[in-house]
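Dropping the structure in here first, questions after.
One chain of protein is taken out of this complex; the other chains stay put.
Up next is subunit A:
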Amino acid sequence: MRVLIVDDAMFMRRMLSDILEKGGHTVCGEASTGKEAVERYKELKPELVTMDIIMPDMSGIEAVKEIKKHDTDAKILMVSAMGQQALVLEAVQAGAIDYVVKPFQPSRVLESIERITKK
């Protein structure tokens, strides 16, 4: 799968990217803010987006809404830190397909992507 990774921390992007690539996926791009995520999505048309929630300039939830407005079939996996259940719920309502919680197990991320692929 061609994946766009969205997270404000370079550290998290690197880690996710390693996990995804080991799992046989291609990272087609990265974004560090919500706004950038929307732009990159339109430009790269990835098959999947991993989305952080709390980011500068536009939150992950806003970004999900924007991306969904642009492409109703967009597949977005929320990747959030602990203690944000309410926000994750909001994201799912906005159109996110699944979520994983940091600190994540690599297998958990890959399983989740596999589930998404089958859907």
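Just so we're on the same page, contacts are C-beta pairs under 8 Å (C-beta built on N, C-alpha and C of every residue); 3 or more make two chains touch, one makes a residue touch a chain; residues count from 1.
Here is the rule we go by: contacts and distances are computed from a predicted model.
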So one subunit is absent here. Using its UniProt record, which name fits best from "Energy-coupling factor transporter transmembrane protein EcfT", "Glutamate/aspartate import permease protein GltK", "Chemotaxis protein CheA" or "Acyl carrier protein"?
"Chemotaxis protein CheA"
From the list A:A37, A:M55, A:M78 or A:A96, which touches the chain that is not on show?
A:M55
In the complete complex, the non-displayed chain touches which residues of subunit A?
8-12, 14-15, 52, 54-56, 81-83, 102-104
